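Shown here: the complex without one of its protein chains, the others still in place.
Just so it is clear, A and B label the chains in written order, and each chain counts residues from 1 on its own.
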Amino acid sequence: MAAVTSPRRREPLPIWRWVILLLAGAFFLIPLLVAFRFAGIKSFGSVLSQSGFTSSLSLSLRLAVVTTLITVILMLPTAVYVHLRLPKVRRVLEGITILPIVIPPVVLIVGVLQIAPGSLKSTPYLLALEYVILAMPFAYRAIDAGLRALDLKTVVEAASSLGAGWVTTLWRVVLPNLATALLSAVVLTVALVLGEYTMASLALFQTFPVWIYVNSQTSGQVSVAASLLSRFVTWVLLMAITVLGTRQQRRIGGGAVNLFTVARQETRGGA
Amino acid sequence: MDQTVAAPGSLADPGALGSGPAAATGPPRRLTVPGVLRWLRRMAGIVPFGVYVTLGLLLPMIAVAIGAFQDSSGNFTLSNIHTATHGIYLHGFEQSIILSVITAILPGIFGPLVAYAIFTARRGAVLRRIVITASGVFANFGGVPLALLFIASLGSTGLITHWLANLGIDIYANGFSLYSLSGVCLVYMYFQIPLMVLVILPALEGLRPSWREAAQNLGARTWDYWRFVGGPVLLPSFLGCVLLLFGSALSAYATAEALTNGTIPLTSIQIGSFLNGNVIAGQENVGKALGLGMVVIIAVAMLIYVALQRRAAKWLR
Partner (left out) sequence: MAAAAAVAGSLLLTVGCSSSSSSSGSTSSSSTSSGTNWATATSVSAGGGMTALVAAAKKEGQLNVITLPSNWANYGTIMKDFTAKYGIKVNDANPDGSSQDELNAVNQLKGQSRAPDVLDVGTAFAVKGDQEGILAPYKVATWSNIPADAKASDASWYADYGGYVAIGYDSSKVKTPPTSFADLLKPIYKNEVAINGNPTQASAAFSAVFASALANGGSLNNIAPGIAYFKKLHAEGNFVPVAASAATMESGQTPIVVWWDYLLASEIGPSVKSLKIVIPSDASYAAYYDQAISKSAPDPAAAGLWEEYLYSTTGQNLWLQGEARPIELSTLVADGTVDQTAYKALPPAPAGNVTFPTQSQQAAAENVVAQQWSSVIG
């Protein structure tokens, strides 16, 4: 393995990693290709020609944005706070955040609809509030993994000794160091919202996954084409997010203290 | 400056008890007003989260728990619990747990491999971005569409089955069936492995390359590095990810239902037949009892997880 004396821009990955990626690629892509063959090109056209594509997609996008914002704003400071100041509560927090995963969505939405006030029930953003709960296990796990990888106490104390307040510390010190964790969390949350069908249809809203389902009923080929299309659209959106995320990161990271820039480069380079 | 593994009792030690002033979280020592106020202020940081979770999660959960103990007229009864813990429903719990354990551990092997394969690529690299976004897509790809994908590929008349048959390998004659528990496990891999990749990737950031160097300088081989440095560092996060995958497999139901039509008893499918079915009317409370059972299972899994974490923390020292 190469010595890390200077950050390398590009280094070829060793053979065994390509083998793994190839095997994984085969496992995931071959069924997709089979499905694509089954569906045929024409089916995609008949999905897209139905009305409601843009309106349902825009609704899902808005829900995704709101859900992601609430998730990050809620989970990130809480996770950082607990890691820093309340380590004993960490286990409790882990326990609470894993709970939504075993509650069937139908139970959650029925429960929510029972207690939600009427004004909330009439807007689709009720869904966003519940999606935050659904995304919680995944987002928290990613953020938690990122926080454990970071020497949070030192970093935060260094920042505060340099005069940074709570918000500045979070925004300019912790956040850039959690880039991967946040990316994972955001990717999981957005993909979840763009793929969630059960709760949206039970609450009788027409989000993108619901629209995809409704318009895939004409034939089996069309239904497969519709689901492939929805996955593809999700993927494109996620790629767009990663591009934006990298640009944003460069902007934030620009003002960070040198100590951390070095630490980041070191993690990134080689080996 | 790089970090070695945190020394016990230091500020950075994640598992240490009572490490420094920041860690005191018990109830206030003296029940004075300033003492209580200080405790409240300390807890204030998690209030927004607490409120949100109470409204959005705990209240519906309590409604479910109460329903589990009610009969259809609202009177207290234990019959739902009794039904849910016997016969086919007990069998359902067993099968669900087996399925979830297998589909949590296997991705625990393959997921980190894939994550590690891309993790050392440059952060903005196209390959890395593609794998991350594709993982997000696949992690949420389930249900009937996924089942159709696999039926078309590996069903008894699937394309891949045909290809293999042309090569002389008849998988169905050799006992493989997509519609058995092992087949369902295989299909679950399709969304479990990407989920693992995404949640373990941030943890890999904790592996400093300088450690690898230092280990090599000390004469360690790759296996020694992982056994003594990499493994222990990753273990806490890894355990958390496996727990997440266990929960995710436990609650998944649309895929298994499309593949097996309920011929394999799984708790999540049984809950579906009570709570949003077309056949059985008026027994939702049994479904809620089953849901309560799932919460109990995940709570037990959580306890096992905590016990494992404690042992891992000891290993870390």
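Heads up, the rule we're going with is that contacts are C-beta pairs under 8 Å (C-beta built on N, C-alpha and C of every residue); 3 or more make two chains touch, one makes a residue touch a chain.
Everything numeric in this text was worked out from a predicted model, so none of it was measured.
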Which listed residue (B:32, B:54, B:85 or B:156) would be found touching the missing chain in the intact complex? B:156
Go through chain B and note every residue touching the omitted chain. 87-88, 91, 144, 147-148, 151-152, 155-158, 179-180, 257-265, 269-270, 272-273, 275-282, 284
Applying the definition given at the start, please give the residues of chain A touching the unseen chain. 38, 51-52, 55-56, 59, 62, 110, 113-114, 118-119, 121-125, 201-202, 204-207, 210-211, 213-214, 217-221, 223-224
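We take it that only the chains that are shown with their structure count from here on.
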Provide the C-alpha centroid distance between chain A and chain B, rounded to the nearest whole angstrom. 16
Chain B touches which residues of chain A in the complex? 1, 3-4, 9-11, 13, 17-18, 20-21, 24, 27-28, 30-32, 34-35, 37-38, 74-75, 77-78, 81-89, 91, 93-96, 98-104, 106-108, 110-112, 114-115, 129-130, 132-133, 136-138, 141-146, 148-154, 157, 178-181, 183-184, 187-188, 190-192, 194-197, 202, 220, 223-224, 227-228, 231, 234-235, 238-239, 241-243, 246, 259, 263, 266-271
Complex contacts: residues of chain B adjacent to chain A: 1-3, 6, 11-12, 14, 17, 19, 22-23, 25-26, 42-43, 45-46, 48-49, 52-53, 55-57, 59-61, 63-64, 110, 113-114, 116-118, 120-124, 127, 129-141, 143, 145, 148-150, 152-153, 158-160, 189-190, 193-195, 198-210, 212-213, 216, 236-237, 240-241, 243-244, 247-248, 250-251, 253, 268, 271-272, 275-276, 288, 291, 294-295, 297-299, 302, 306
